[in-house]
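Selected chains from the complex are presented in situ; the others are not included.
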Amino acid sequence: MVDPVPRQIPSPDAVQRAIDLLKGAKHPLILLGKGAAYAQADAAIRALVETSGIPYLPMSMAKGLLPDNHPQSAAAARSFVLAEADVVVLIGARLNWLLAHGKGKTWGAPKKFIQIDIAPTEIDSNVAIAAPVIGDIGSCVSALLAGIKFGFSKPSADWTASIQARKDKNLAKMAAMLDQSPVPMNFHGALRAIRDVLKKRPDINVVNEGANTLDFARSIVDMYEPRKRFDSGTWGIMGIGMGYAIGAAVTSRLPVVAIEGDSAFGFSGMELETICRYQLPVVTIVFNNNGVYRGTDVNPTGGADVAPTVFVKGARYDKMIEAFGGIGYHATTPAELSKFLIEAIAAGKPALINAVIDEAAGTESGRLTNLNPASTATKK
Amino acid sequence: MVDPVPRQIPSPDAVQRAIDLLKGAKHPLILLGKGAAYAQADAAIRALVETSGIPYLPMSMAKGLLPDNHPQSAAAARSFVLAEADVVVLIGARLNWLLAHGKGKTWGAPKKFIQIDIAPTEIDSNVAIAAPVIGDIGSCVSALLAGIKFGFSKPSADWTASIQARKDKNLAKMAAMLDQSPVPMNFHGALRAIRDVLKKRPDINVVNEGANTLDFARSIVDMYEPRKRFDSGTWGIMGIGMGYAIGAAVTSRLPVVAIEGDSAFGFSGMELETICRYQLPVVTIVFNNNGVYRGTDVNPTGGADVAPTVFVKGARYDKMIEAFGGIGYHATTPAELSKFLIEAIAAGKPALINAVIDEAAGTESGRLTNLNPASTATKK
């Protein structure tokens, strides 16, 4: 093919409309979606963020497009900036349910959107877009960058200082939780251990799926390189993790660490055989807390069977991979988890770490159970 | 909506690639599709054609984008230019079955395509495209126009003269056929009459469907304004004509002339009631030759019933519209047809002209019957 991914350049009018809006903003915010990562326009995006000085938020699969410890990242003050921003630049991000459809309490006071997207049909899908910019992300971002060279002032110190204050407060709270590290492990303790190992290996692909395992890992495990994070995405498709792990290992020829909730792992766990068959450098970490959300639920009908959300207690997922010649680890403390993960990555061979999590540690994710008709599952 | 039809500007690289190809062409050709008409970029398209001096062909619904009597139109030498061209610029036209999928005998010697289209997924769909240009038609055509300002030479006299020679020959042959005008009328005689009336009213919407009625009208009835011709399109959907007529009359508030084969009319003929109910300025001309393709077929099983391709002989479609208070005409000669059409357009009211065509005049269109299993319809 002559030009498989043709550049599509935005209309100058549309770019100007966006720049005018941005110039008038008091509380501007950039929101990076996975489309921004797919576009492979990393340098242009970084230049726009840094030249403009505008704080930014990465969506889950856009993490690492800029390193997560970038000073302009507002991830640690996410709720605050979504509510307070007055002009939001969506770059390859769409206002679907993950972003509360662009309206409601999450978004606070009225705001205006600049949406950069390759598809004109995406504009105005949930809320009116004040400045649509249609084209490929690279061309659009470059055009915006050119447009702010003159007559654009960086965001006010008020705005950036208020974000920094919120970040400091939230990070202090989080640090306290990460430092506790009780045994049996909770999600925070286990993820701190993983975070610290992965920080030294920004080249590693990270797969992530689950309920609490996904929610917490997304905010705790930082990414430093683009397109290294694979999670269950917009539609939360469970069972995709093992397929991602195989695909990422084969195509990148780099190691993979798959951080899996026990329920999510159960969908496609048999793929361990495939991983071992082809000797792929995949380390699967199963967050094993004996159930969906948590392992302490009780059968609501009072029968002898366990609750429908509870798994075999004390399962040893590490033995599963041993069945296929892989290396199994059983970790009960952050220190063990850290040690085993370092060892497994170094070995470059199929491995699985059974990470024992306090069965009382999790909570219902997304509050989905309250959508079920209670009457069908509950004893009268 | 802020920008319902955003401009999408092509990549300069892609434009340059197209211009380089065009500059090297010996036998260039421009092909205008209905996408070119939809784009409402009439001035830019005309400027490209005239500045470049490249001969062009309009697809059926692109007729009138430039007036059909434009000196650069190669429509009267269609087969010749498709076979002889070496570089073809597709503007909003797609290489589907209407264009023999861009390959085979129709297209003669190997050639290179420049394809201007809004959808990147359309590129390379049937043949490899040497120079794809993705964007809205207006922006792409303007970019090409700018690119040929310098260092581009008009096509050689050899090429344009050979086309003109072929046009002259074909037009002479056609003129002879149009002049014959036998009674009962054949398709050519009836269409010459219609052509001459419509030439004076380029503002009128022309609807056209049928088999021979479509094939002949497309080449005989010239268009002088864009987006005035509505036919059964890429997929040849019969029965759409009466709906088109109603829609065109209501939205344009201008007269409509619907040139209908009798079989095509039969699908939705009851819509005459709707046309009369709302007193729309629609003149329907039914080309009545007593059957599908022709009216002389004989029942192949030898039974008393007529052949399955034959209709009621001598049907008076003009009486149908009288049932609903419209004006009916019965035309048996080109002179009558011409007179009635002028009268009906002037009246600005619902009218139908029953144009009696020699039942032996038509031929099988598209040679579709030979795809049928002969055994099922033929007497053993």
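Per-chain residue numbering starts at 1, and chain names A and B are given in the order in which the chains are listed.
To be clear about the criterion, a contact is a pair of C-beta atoms (placed from the backbone, for glycine too) under 8 Å apart; a residue touches a chain by one contact, two chains touch by 3 or more.
Model, not experiment: these values are computed from the prediction.
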item	value
Complete complex - number of sequence copies, 2 represented	4
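Everything below uses one rule, namely that only the chains that are shown with their structure count from here on.
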item	value
Centre-of-Cα separation between subunit B and subunit A, whole angstrom	54
Touch list for subunit B against partner subunit A, complex	1-3, 5-11, 13-14, 17, 120, 123-124, 128-132, 134-135, 139
